[in-house]
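Heads up, the thing below is written out as structure tokens.
Left out: one protein chain. Kept in place: all the others.
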Amino acid sequence: MWGRKSLQTIEIRRLGWRFKMRYSRNEMMTIAAARALGNDDVCFVGIGLPSAAANLARSIHAPDITLIYESGTIGARPDVLPLSIGDSELCETARTTVAVPEMFRYWLQGGRISVGFLSAAQLDRFGNLNTTVIGPYENPKVRLPGSGGATEMATSCGEIFIVMRQSTRSFVEKLDFMTSLGHGTGGDDRARRGINTKGPTLVVTDFCVMKPDPKTKELTVVSLHPGVSREDVVNNTGWDIRFNNNPSETSPPKEEELAILRALNERTALAHGGSN
Amino acid sequence: MWGRKSLQTIEIRRLGWRFKMRYSRNEMMTIAAARALGNDDVCFVGIGLPSAAANLARSIHAPDITLIYESGTIGARPDVLPLSIGDSELCETARTTVAVPEMFRYWLQGGRISVGFLSAAQLDRFGNLNTTVIGPYENPKVRLPGSGGATEMATSCGEIFIVMRQSTRSFVEKLDFMTSLGHGTGGDDRARRGINTKGPTLVVTDFCVMKPDPKTKELTVVSLHPGVSREDVVNNTGWDIRFNNNPSETSPPKEEELAILRALNERTALAHGGSN
Amino acid sequence: MAQFLSLSAAIEEYLCDGDTVVMEGFTHLIPFAAGHEVIRQNRSDLTLVRMTPDLIYDQLVGMGCAKKLKFSWAGNPGVGSLHRLRDAIEKGWPNSIEIEEHSHAAMANAFEAGAAGLPCAVFRGYRGSDLPKVNPNIKFINCPFTGEELASVPAINADVAIVHAQRADRDGNVLVEGIVGVQKEAVLGAKKSIVTVEEVVDDLATGPNSVILPAWTIDAIVEVPGGAFPSYAAGYYKRNNAFYKAWDAISRNRDIFQSWMKEHVLDVGPEVFANHRNPAAWVEI
Partner (left out) sequence: MAQFLSLSAAIEEYLCDGDTVVMEGFTHLIPFAAGHEVIRQNRSDLTLVRMTPDLIYDQLVGMGCAKKLKFSWAGNPGVGSLHRLRDAIEKGWPNSIEIEEHSHAAMANAFEAGAAGLPCAVFRGYRGSDLPKVNPNIKFINCPFTGEELASVPAINADVAIVHAQRADRDGNVLVEGIVGVQKEAVLGAKKSIVTVEEVVDDLATGPNSVILPAWTIDAIVEVPGGAFPSYAAGYYKRNNAFYKAWDAISRNRDIFQSWMKEHVLDVGPEVFANHRNPAAWVEI
């Protein structure tokens, strides 16, 4: 899916020799997201990239992070990435598993989650998210899965990290449907709605890392992944994207991060009995 | 507590001999209440007389009755009567034990209980109950325990059986406080309040059995316990009590009923490590 | 009080055309065998309620059993779209279906309210979302103490709830274990309930706080070993992720879908599910 052009390399030393190790932007994205998680976080994890990032964090720098899946598993420690949000691996490794109403009432709405990971089909400049439809709701061009846990995660989690691949189709000027609130119309919109959680504080894409401007809450590029130019980001964003005064380069993957991520993905592919 | 005068006897045959076996009105009350329970009932049980009646029913004619205690135990089958509503015996013998919020939400409010047993310090002619205070609320003469589960049992259980000792102090013209609704002001008062459960359908005292008049809902004596006269009932009721056209005599305790009740009480006294 | 019935008798007796039905199981314990029986008995005009429609409702919708779907996340988890469902929504094949769309939090609360005998659920939700604009079953009320605006949705009280569980005892008490989802709420909130189980045992051997559905909360119990396949039953068999992936290709094409359904559903009975407990089975479709 990612052409040769999107691959970058890091340098590795072994027995006095130097090697080059390639990595994909996808890997850079997952690793950058994992780094944002801390050991004390209680993380509400969705399937796919969020699950990979959260479990990578757990394997590297945040061994005590608490992973919560909306299926009810609290403190899951899966050895492979679940395909679905309710795989047996999650329950078997969890501290306990609660009923789904309790998960949404006591744990999410109760304010027990520090970080929620979300992704979407469309995102706008204020981090608002669409996972419902492309086109009009009553006559959709593409019918997407819908909210799932996202709508209430967006307002009940302490903060939201968004991980998604960047393109003009996904990073849009205007959402077709607002499934989940980000910073709304920007500024203090969340506070005016009586919401006291932070909303999106971090967006990690396959090109860059963005954070909301402290005042306007408009997403602003704070670092570019190695090998990515400003033009790459501009060309893959559907609005006039802002950059930090001096965006840094995202620190490239470490050998250990890549090795652990790949081992996790390999175990996962094997366990799910298919390619993928 | 009960004088000799209140004791009645039944005749027992053994090896061709006839014996007389004494029983108390208290025993008659418990046995009469037990008889009203059926094998398919799901019974919300309070401590004391209700618990004795429910467990007696289970030991005799209703082996599959489901006993639910508000502590969360569902399908408890205690071998001794619990002193409190949350004794270990209840949980150990139950099919399962749920949290107390679930008990009140899913099982009581959810309409899963067919019969609730209640008792009170005061009852009026429409089966309304006071377990809160004697005297004014702000300056009580006697402070009683309060509602406990009773207030919502009174409106959420399919029907209510009331078991309590009868006297002019307890069967009163006017309650000092309405803790739990019976038939309100009588007639269709419950229905006018939007309540679709039956309320009190049976009152068993140590003197007699009462049922609400089908139309007015005023409590009416339908049977007198053996040895009890109309005058006894009138003298122990604080209002002008009505009698059925031709009140029958409550069928006296059977030997088996007395034997099982006494064995239950003996096991209980032993288990609770005290007299009482 | 629970009766032990055959699967065909249970569906025959308790599920009618036009009913609102809940088949629950959050990834785990999805009652596929029962869903197939509903398809074989050709039920129609059903209102299907489920948080995650999953393959089970993709199959029911594709076979024309549904007139309405109430849901909160409609995808093939970790794989992609539910193609039969999309075909019905986007192109009206085999019939158009009405949808009522919620968030997970709303559905979970609505199941809870259904079990609790309340007319509605009250929760903190839908703030800032467009969903209330397209779903008239989302309203807002104010806390009588703080004035805070809270969301409300109607309770879910289905005509029939169908769930799968690990075990029943011979009295008809059922144990659900592991990821328990909203199954207990679905059953307690429904007028009638059917439970399929992996096995019937003498003793459920449970802990003091196990999730139990007492026999008197259930109408029919059916022993269907493997009945959750390609979902799973913890302690019995794992989720068949390969089947979930394979479904993507089967369901993309109307003809392939129909011939698959004929071969694997219409022309067989619930006894085929027993094979699915073999972990080697079904990796190749």
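Brief remarks on what is shown
Note that the chains are named A, B and C in the order they appear, and that numbering of residues resets to 1 at the start of each chain.
The criterion applied here is as follows: a contact is a pair of C-beta atoms (placed from the backbone, for glycine too) under 8 Å apart; a residue touches a chain by one contact, two chains touch by 3 or more.
Model, not experiment: these values are computed from the prediction.
Hidden chain, full complex: it touches shown chains A, B, C. Across C:A9, C:V122 or C:V200, the residue that sits in touch with the chain not pictured is C:V122.
When the full complex is taken into account, the listed residue touching the unshown chain is C:G178, out of C:G178, C:P214, C:G227 or C:P270.
Checked against the hidden chain, the listed residues A:A52, A:I74, A:A150 or A:V221 yield one contact partner: A:I74. Residue-wise, the contact with the chain that is not shown comes from C:S152, picked out of C:S72, C:S152 or C:N173.
From the options B:T132, B:Q166, B:T220 or B:N236, the residue with contact to the chain not on display is B:T132. Residues of chain A that touch the chain left out of view are 40, 42, 66, 74-75, 91-92, 94-98, 105-106, 109-112, 156. Remark: the residues of chain B touching the chain excluded from display are 47-48, 70-73, 82-88, 90-92, 97, 99-101, 103-105, 108-109, 128, 132, 137-138, 140, 142-143, 145-152, 154-156, 177-181, 184, 190, 193-195, 271-274, 276. By the touch criterion stated above, the residues of chain C touching the omitted chain are 116-120, 122-124, 137, 139-141, 143-146, 148, 150, 152, 154, 177-178, 180, 207-211, 234.
Keep this in mind: only the chains that are shown with their structure count from here on.
With centres defined by CA atoms alone, the chain at the far end from chain C is B. Remark: the per-chain Cα centre closest to the mean position of all protein Cα atoms belongs to C. Centre-to-centre separation of chain A and chain B, using mean CA positions: 60 Å. Our note on geometry: chain A versus chain C, Cα centroid distance of 29 Å, whole angstroms. Residue numbers of chain A whose C-beta contacts span two or more other chains: none are found. Touching two or more other chains at once are residues 112, 184-185, 211 of chain C.
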